[in-house]
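One protein chain omitted, others in place.
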Amino acid sequence: METLPPTIPLALSLFALLLVLNLALGLLRVLRGPGLTDRLLAAQLLGSTGVALLLTLAALQGWPSLRDVALVFALLGLLAAVAYARLRAEQHRA
Amino acid sequence: MSGVSIWLPTGSALVLFGLLGMLLASSILRKLLAFNVMGSGIFLLLLALRPPGPDGVADPVAQALIITGIVIAIAATALGVRLARRYHQLSGQTELPEDRAATRDD
Amino acid sequence: MLEALTWLLLALAALFFSAGTLGLLRLPDTLSRIHALTKADNLGLGLAALALLLHAESWAAAAQIGLIWLLALAASATSGYLIARRCLLESHGTPASTLGAPPPGAPPP
Partner (left out) sequence: MNAIDLLLALALLLLAGSALLARSVQTASVLFIAFGLLLALVWVRLGAPDVALAEAAIGAGVAGALLMLAASEFESRRIGGSRAAGPRLPWPRPQGWRPRWALVLLALACAAVLLLAVLAIEPLAGAATEAVARNLPQSEIAHPVTAVLLSFRAYDTLLEIAVLLVAVVAVQAAPAPPQRALAHDPVLARVAAITVPLALLVALYLLWAGSSRSGGAFQAGAVLAGAVLLARFASLPLDPQSRLTRPPVLALGLALFILIGLVAGALAGAALGYPSGWVKPLVLAIEAALMVSIGATLVALFGGSKTA
């Protein structure tokens, strides 16, 4: 966006890169994680880091609609965890 | 250009993963999951072949096609899942007979 | 001034995100890892949201960023609770009799 002070895009790009790096490293751990529960943390990780990345890219590229994607991410991260926990709860009572 | 071309091998690899999953997995649900992965690979190829314009926004026709594709994929997946659940309810199995036979022979 | 503040906030956010990832990589058990992920990452998200608020193009955009942060906070706290609960139940073997018992008001499972 043209209204941003000159060094801000640089800061945002660096931040975005760092977020993706965190995401990739975190995923490695989640995939190796022994328990089934560890795997669900992948969705959690994408929930928080993904939202931050989307907000950053929205500012960086000047696309307001990316914030809408972030909104949907935040809502659906919850749905995944809830579905998982509820359905498994059901299983253990069976 | 170089930014886009990363996605061509990625999409092809996803298609490969999906194909392998559909051919080799014995559980019906795994096959459905693989079907979805394969579809995602195809969508990725579709969009990667239409590089974004100068404003960075991708081709609207390709976007509309992919949105349609995602909706059709969920409809097919849901139908498959329902049939699998019904099959499981009636037979107690999670695999189709021919897949069970194939894995038993190995 | 605004620029320096943005850099500072983004650096802090990056620090918290990295701390969360470090916790995810190094902490020994699942419950600790949930803790690292849901706490550190959300603080990072809050700081990043604050930095981006400074550059929001309108009040509506700023409100939306705030809403997203609140929503992500609630979602991750709830998911963290649900996942941790499930994790506890599974590690205790026979869950329904001990920790998984429904509250008094709930219908029998």
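We just call them A, B and C in the order they show up, numbering each chain from 1.
Please note the rule applied: a contact is a pair of C-beta atoms (placed from the backbone, for glycine too) under 8 Å apart; a residue touches a chain by one contact, two chains touch by 3 or more.
All figures in this text were calculated on a predicted structure; none of them were measured in a lab.
Across the complete structure, the visible chains that the omitted chain touches are A, B, C. Residue-level contact of chain C with the missing chain is found at 71, 74-75, 77-78, 81-82, 102-103, 105-107, 109. Contacts to the hidden chain, counted on chain B, fall at residues 1-4, 6-21, 23-27, 29-30, 32-34, 36-37, 40, 43-45, 47-53, 56-64, 66-68, 70-79, 81-86, 88-89, 92-94, 102-103, 106.
Against the chain not shown here, chain A presents residues 13, 16-17, 20-21, 23-24, 27-28, 30-31, 36, 39-40, 42-43, 45-47, 50, 53-54, 57, 63-66, 68-69, 71-73, 75-80, 82-84, 86-91, 93-94.
Definition applied: only the chains that are shown with their structure count from here on.
Distance from the chain B centre to the chain C centre is 31 Å, each centre being the mean of its Cα atoms.
Counting partner chains per residue, chain A has no residue touching two or more of them.
Residues 2-3, 6-7, 10, 13-14, 17-18, 20-21, 24-25, 30, 33-34, 37-38, 41-42, 44-45, 48-49, 52, 55, 57, 61, 64-65, 67-68, 71-72, 74-76, 78-80, 82-83, 85-87, 89-90, 95-96, 100, 109 of chain C are the ones touching chain A in the complex. Put simply, chain A touches chain C in their complex at residues 1, 3-5, 7-8, 11-12, 14-15, 18-19, 22, 25-26, 28-30, 33, 35-38, 40-41, 44-45, 47-49, 51-52, 55-56, 58-59, 64, 67, 70-71, 74-75, 77-78, 80-82, 84-86, 88-89, 92-93.
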